[in-house]
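Please find one structure pasted underneath; my questions will follow.
With one protein chain removed, the remaining protein chains of the complex are shown where they sit.
This part shows chain A:
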């Protein structure tokens, strides 16, 4: 062939369209073909050639496949804008769908499905029906995809005409390509439908696993991804599935490997045998590492996935840290991901090697990479206590090179190290102070100022140093101003001499009178007031001991991690965001122009997660470390909050802390539900409590094992009231010998059990290091009493009368003594048992109370007793008398307390 397609792009001086028209109607086949090519060329460069529609369609009736394909291509493009003309093509389409040549039959349905014009769609059904049962697999596989096309245009039509059943039949087709396309089509239809359409039974599973071996590589991915929704019945089935999938790890196609990994990881959750799990981990490691030999684009996807996998199963790649060392020619996006994984895999055993690498990276050319490497050293110091000193000496070495941005980054991480190991490494402050002049970035400046303020008593010339910063106070960014303010107050409290006194006046004046920044002004006023009313209190507040931080800055929240692990080998696992955070296509076309709720510039989740909301705190600036929940739970109950004025001053990171915890930081003693002896050193105490209208599971975790415990998760078995966790359990990594408290918000009526009612909670708690722990917790019914349980007297009487006597149950407590009436009433009211009325009956006092449990069920209570003498009779009337037993337990607890 000597033709040259690019000549079709050349334009003629004469009117182009008339000339093409003429050629399209030429009597010579070759000329017509050339003309169509020219038309398509014009189309691809965006010229409007729709006026030639009729002429092009006329070329459609040809035996020449090449020409036919070109015409079809044209039709797909213009049918939508020329629906009336498109109908001209319908007859040829229908005829083609019955052509003896299978290629033409397939081409006809394929193209008709792409033309989103109702009139065409109507004519599509019959040919499609036929093609789904065609003898030729090429036609069937094309028809399978066409069902998905039709569903996208007109879902009802697909359901009414029974296409779904035909599609399901194709799962049993003898041609694996047909099976793969049927699976892909069904999966898409399922995604866009709320009804169960594509249900995976064990029969389907067997069929698909068999097809897997014969499929093309792409078909394997479709099938594996569809099967990942399958929930195995038990460990044995899971093992069987894994056995069938493992050979796919040897595939040269990275997509097949990753989808297999996803499948195996999911089934592993069910497998109980540790030997099997260990063996699988061993099998997955080499293929995962091999992904890093692929193109850099694929490496990036692999690394983002590995990042998730090592958070759940760190052992898989524990010995492979070397493969994550950066190559000098890796693209920057690969290097950054490798660093992240190196930190995750860093351990006492390999830290020397890792530090050697980081040190090398810190002298490279790329500034952002260098910064991240310096930060990585700091994060290793925070993560590995025994290596902290070595990390610090590397940082000091780097500071000595005096590269400006290295120094600044190092100071920022050293500030975090000081917070992790207070009073340990202050000897290096002198070295840091030598570099004051080079600091020009706000975060580095703020960090240095924080260090000076925090250790003012050990730095002889702290006042001079701070003073040098104060000169430019009004010009500094807010972050630096806030730190300067706090540091000066600290200095003054530690060295209340004349110099600092003057400084503080200057600062307070600047920060109150001369600024527009409300955060700065408010903080300054609070300090001012504290200092002027009670300097001792100021000391307690400002110089309070700060909670130690842990490095969980890049650990994902366990529940998010769970969700992402389910989504391994999807975009979700690359963005580290759940699918609903970025998938905006609920049903195609519906929201084409909608702007996702996805903020631009935040696509890839590089920002260190858990960015701190508080930017005005006295804590080290913009630290991405969080403090353990014992001081400030990461997600405190919404109703129990006060603006954290005090916490702010005390240098806590979170802007809010629960009310009760500032008052009684230790919290009430909780009953032990899992003794350390049972929990292999992990002790859990817990109690269901009610605070401000919400139910919480108040928990205390104590770690007396030898290792840090992390990745805590909790699950509640079905129970009478359907109590379940309202959110993930927020427990940070728990170092040996430490404990942490948390308040887990609970919801009702989530997973209700049938069967006889009881007030037992069956709880399962797991972490990454230990087996799953189960315990039972009998909770007291009164935590369920709602705040709106108080009744008007008249309502009370009415309700009492309206309920049949059979709904009344009573119980005697012969040994309970009601002492003071007022105390008892207050006590009961505090638990939402509200006093209604009291009457005398002979020498006995009769009290009436009302209470309410969620869903509005009222409880009407009558207590009869002789005040001061043992013996209480409790009668209760309620529409749900089966609850009375719980009520008696509860009232007994309350009256005895």
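Note that in this section contacts are C-beta pairs under 8 Å (C-beta built on N, C-alpha and C of every residue); 3 or more make two chains touch, one makes a residue touch a chain; residues count from 1.
By definition in this document, contacts and distances are computed from a predicted model.
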Pick from "Trm112p-domain-containing protein", "Protein YIPF3", "AP-4 complex subunit mu-1" or "Exodeoxyribonuclease" the UniProt protein name of the chain that isn't shown here. "AP-4 complex subunit mu-1"
Looking at the whole complex, which of A:93, A:450, A:469 or A:575 touches the chain that is not displayed? A:575
Touch as defined at the start, partner being the missing chain; which of A:233, A:401, A:772 or A:823 qualifies? A:401
One chain is left out of this view; which of A:35, A:310 or A:336 touches it in the full complex? A:336
Which listed residue, A:48, A:199 or A:360, touches the chain dropped from view? A:360
Residue ranges of chain A at the interface with the undisplayed chain: 1, 3-6, 9, 37, 40-41, 44, 65-66, 69-70, 73, 103, 110, 113-114, 116, 138, 141-142, 145-146, 148-149, 152, 177, 181, 184, 188, 191, 216-218, 221-222, 225, 250-255, 257-259, 286-287, 289-290, 293-298, 300-302, 319-320, 322-323, 325, 327-333, 336, 356, 360, 363, 365, 368, 371-372, 400-402, 567, 569-575, 579, 582-585, 588-589, 592-596, 598, 600-604, 606-607
